[in-house]
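Remarks on the structure that follows.
Note that this complex is displayed minus one protein chain, with the remaining chains in position.
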Amino acid sequence: MTESRTLAEIAEIVDGAVRGDTAVRIDRAASISDATPSSITWISHARYTAQVASSRAGAILAPEDYGPTPMPAILCASLDVAIGKVINLFAPQPPAPAVGIHPTAVVASDSEVADTAAVGPFVVIESGACIEARTILHAGVHIGQDARVGADCRLWNHVVVRERCSLGDRVIIHPSAVIGSDGYGYYRADGRHHKIAHGGTVTIGDDVEIGAGACVDRAKMGCTLIGAGCKIDNLVQVGHNARVGENCLLVAHAAMAGSSTLEDHAILAGHAGVSDHCVVGGGAIGLAHAGIAHDIPPGAVVSGAPATDHKQRLRGVAAAKKIPELIQRVKRLDERVKRLESTEDDL
Amino acid sequence: MTESRTLAEIAEIVDGAVRGDTAVRIDRAASISDATPSSITWISHARYTAQVASSRAGAILAPEDYGPTPMPAILCASLDVAIGKVINLFAPQPPAPAVGIHPTAVVASDSEVADTAAVGPFVVIESGACIEARTILHAGVHIGQDARVGADCRLWNHVVVRERCSLGDRVIIHPSAVIGSDGYGYYRADGRHHKIAHGGTVTIGDDVEIGAGACVDRAKMGCTLIGAGCKIDNLVQVGHNARVGENCLLVAHAAMAGSSTLEDHAILAGHAGVSDHCVVGGGAIGLAHAGIAHDIPPGAVVSGAPATDHKQRLRGVAAAKKIPELIQRVKRLDERVKRLESTEDDL
Partner (left out) sequence: MTESRTLAEIAEIVDGAVRGDTAVRIDRAASISDATPSSITWISHARYTAQVASSRAGAILAPEDYGPTPMPAILCASLDVAIGKVINLFAPQPPAPAVGIHPTAVVASDSEVADTAAVGPFVVIESGACIEARTILHAGVHIGQDARVGADCRLWNHVVVRERCSLGDRVIIHPSAVIGSDGYGYYRADGRHHKIAHGGTVTIGDDVEIGAGACVDRAKMGCTLIGAGCKIDNLVQVGHNARVGENCLLVAHAAMAGSSTLEDHAILAGHAGVSDHCVVGGGAIGLAHAGIAHDIPPGAVVSGAPATDHKQRLRGVAAAKKIPELIQRVKRLDERVKRLESTEDDL
């Protein structure tokens, strides 16, 4: 169990103001329906505001101008930030293998593994690889020749980092993700596809998180780049020589084709894809299932495949519903005009 | 090889009626084109009915009112059920590691592994984990701290079940699937995304099957729920705190975002996705590539992104094809009206 905190202490951590008893002790963060009297909860989504009255929570995080609540509240200028911080405050630490190298691990004698690193069972670290301070490699991780994993990283089970790839500090990679697999590149001759070697690498910046089963292919030459602060969800595909700027978000099943670019703070929602060589501008958003086949300007919001401006596309979809009525209307007009024409003939 | 059965025996198992020689012996189930004289086959799909005449099958499963066949038939009220049962009857058992713990496995002394469980090479079972009777863990499986795997489960190679997650009985998980990875949750501050801890778990009901490479994220708090009888295909993503009701189907590459809900018997077809906090009603269907961004009522069938009623959407698509002709028609009307107007002027 995590230790308990007073509301006053929590308010300081989340940068909010207590309304009510500052001495209430909290030892848990919980959703509004699961909260107990020693839990703190929050107003996260409009769907759940009706549940505040009946919640058993000992305290609640709310926006600054929020009305009365049945339990003490911490009013926060940045509610989302406060919720995140309070969840982190009470969350259990995930387990890790013991510091040192598990006896079953196969570690090349000319690799460098920091004394403070934790290397689990059945891990393989190849020749020339480097694992920096306090990094955790869970069971079954494979680090290829001359690869580098920075400090304070955590690579979950069965993650593969192939030869010469480089990870920054505080990188988290979830199980079975693959960093540095060969890109999908062929040349066509004699009616067949011939493999093009991928001698390049992958470079991943600091504070990147990569989801379970995600794949980042190595470059043909040079390197595939994942900028600092990017958060990549499960089962995302990043193709060879792609360049992902800083603080981008790639949601589950998103895909970037070879040599495509996301500029800083761009977002690909679930199942969105970017074609090869296309550039998605800074802060632009490809909505769910967008198939981005052309460059997208910074800040744009696109959807559809091929992707176009989202609002315009929605208007098109809405307009399409009016077509059957429009056809009827034109038919009636035609009849009226016909009648007028025949009248004219009579004149 | 499996032992042979008479048609009479098979008819009893599949709840059908033999038409023809009940003593014919069958030792194999096979598709209509691969069937040999000791095989039983079936009319599975309208595409293949023409092949009945030329099939070498020794017997055939057919609907109750099916016309004459060149080989003995078992007529079945529920043909699909009969086909499934007859395939299962003759299918080879998949291999498994020997009962007991393989000498290379790393099993915590304070875990509980049933005597009848089979634990393969390079399996890791962490402290406090519990593996119940007759469960099979193939080579390379990882079971985290305090996780529980019920009885008669089969976890194929490299499956990861992270700490504190719980699986019911008769659960099957295919290679490289990941249960209990951190959800994709961040709070934004100082222009960056900050990780929110995922201290919750995953609870998987009885008789669930999860495909290769599929991912089920753990909850932030509380648990991500997969109801009994759900069948989840390869490479499906289930986000943190999602709630999947009983007997749902999630086809390959389907995705549920954080805190989304599928009610009982709902279906997500391939590449379909549900946005966070959305509820898909009982028995509703998201067709292939549907992007469900709003709640869907029970029994609805939706497609498109954003997803709307499928039939209405198809009508819109069909109507859009008529627009070019409609434009021509309006143009001609315009000319006719112009002519009428000029005639009028002449009067």
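Here the chain labels run A and B in written order, and each chain numbers its own residues starting at 1.
Rule of thumb we're sticking to: a contact is a pair of C-beta atoms (placed from the backbone, for glycine too) under 8 Å apart; a residue touches a chain by one contact, two chains touch by 3 or more.
Every value quoted in this text rests on a predicted model; they were computed, and no experiment measured them.
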Of B:72, B:150, B:211 or B:306, the residue in touch with the unshown chain:
B:211
Thinking of the whole complex, not just what is shown, which of A:77, A:96, A:133 or A:319 touches the missing chain?
A:319
Against the hidden chain, chain A presents residues 104, 106, 122, 124, 126, 140, 142, 144-145, 158, 160, 162-163, 176, 178, 181-182, 184, 186-189, 191-199, 213, 215, 217, 220-222, 235, 237, 239, 253, 255, 257, 259, 271, 273, 275, 277, 289, 291, 293, 304-305, 312, 315-317, 319-320, 322-323, 326, 329-330, 333, 336-337, 340, 343, 347
Considering the whole complex rather than only what is displayed, give the residues of chain B touching the chain that is not shown.
29-31, 34, 45, 47, 78, 80-81, 83-85, 87-88, 90-92, 94-95, 102, 104, 120-122, 138-140, 156-158, 172, 174-176, 207, 209, 211-213, 229, 231, 233-235, 247, 249, 251-253, 265, 270-271, 287-289, 303-304, 317, 320-321, 323-324, 326-327, 330, 333-334, 337, 340-341, 344, 347
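Everything that follows uses one rule, which is that only the chains that are shown with their structure count from here on.
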Chain centres from averaged Cα atoms put chain A and chain B apart, in whole Å, by 25
